[in-house]
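Please read through the structure below; I'll follow up with questions.
Every protein chain but one is kept in place in this view of the complex.
== subunit A ==
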């Protein structure tokens, strides 16, 4: 038995007002109105992102320090050379990739488990679960970071006394004292905060799996695991991919938790944090801009490889096809 999917639902019927073959005056007027209404939003979006990134690229070509504006000089791509040959950049890239990998992998599994429970949960407790699961999503990242930091902190925390029975944990364990344990706590905080979002997306995907297929498979004697692998998962591939894409890109921007918990100590600096430190703390506009542009390119690359490589079809996921 191979994977089982229903043929895509029939094409939506064209709206009654759809233009005829010739471009009538009416269609022209509609086009004009469309741009008139949507234009401002598009313009604002481009203004707040496309323009700054173009400016960042321009700034990145200069050796430019805010405290020393007189000596601003054009240096071409040399800022990029400086960054790419600096171990700091590669450490930050490694840390960011590590956090992204761990959090997204754990969140996908955990989020799927949460979605399964919510999908099957009794009608009476569903609102309670829904409200509970929205809380981590709605709580601001800084608050979540503080909560987890204080819990693990050597002075204010309870983790050390609660988990003292675990090997390697005792009242003097300093979780923020070295790289591995710091990353562990940062990942925990990130996972706690963003799993609900993934699970809601997966829950919506689960709801789209046709019940008929499940029943048919059950009648044919498929086990729970077989149904999961051959029916449920293939039918919600689109939802999984969308969740994965959004969360990966989101995780790659990790900044808040690192700022609060370690401030980059013990080489826990992420790429976003590196860009922040260059620009805001060191006022190295040229270098900071180059880091920003590089981060932007990496994000574009990830998004592109997801959409091409995994064939994430956003239109399909949105039920348009």
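Heads up, the rule we're going with is that a residue touches a chain if its C-beta (ideal position, glycine included) is under 8 Å from a C-beta of that chain, and two chains touch if they have at least 3 such contacts; residues count from 1.
Heads up, the rule we're going with is that contacts and distances are computed from a predicted model.
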item: Omitted chain (choose from "Peptide/nickel transport system ATP-binding protein", "Carbohydrate ABC transporter permease", "Response regulator transcription factor" or "phosphoenolpyruvate--glycerone phosphotransferase") - UniProt protein name; value: "Carbohydrate ABC transporter permease"
item: Touch criterion as defined above, residue of A:127, A:167 or A:221 at the omitted chain; value: A:127
item: Contact partner of the left-out chain, one of A:75, A:91, A:141 or A:173; value: A:141
item: Residues of subunit A in contact with the chain not shown; value: 15-19, 27, 30-31, 33-35, 37-38, 40-42, 44-46, 48-49, 52-53, 55-56, 59, 66, 114, 117-118, 120-122, 125, 127-144, 146-148, 150-151, 153, 155-158, 160-162, 171, 192, 196-197, 200-201, 203-205, 238-239, 242-243, 246, 249-250, 252-253, 255-256, 259-260, 272, 275-276, 279-280, 285, 288-289, 291-293, 295-296, 299, 303, 314, 317-319
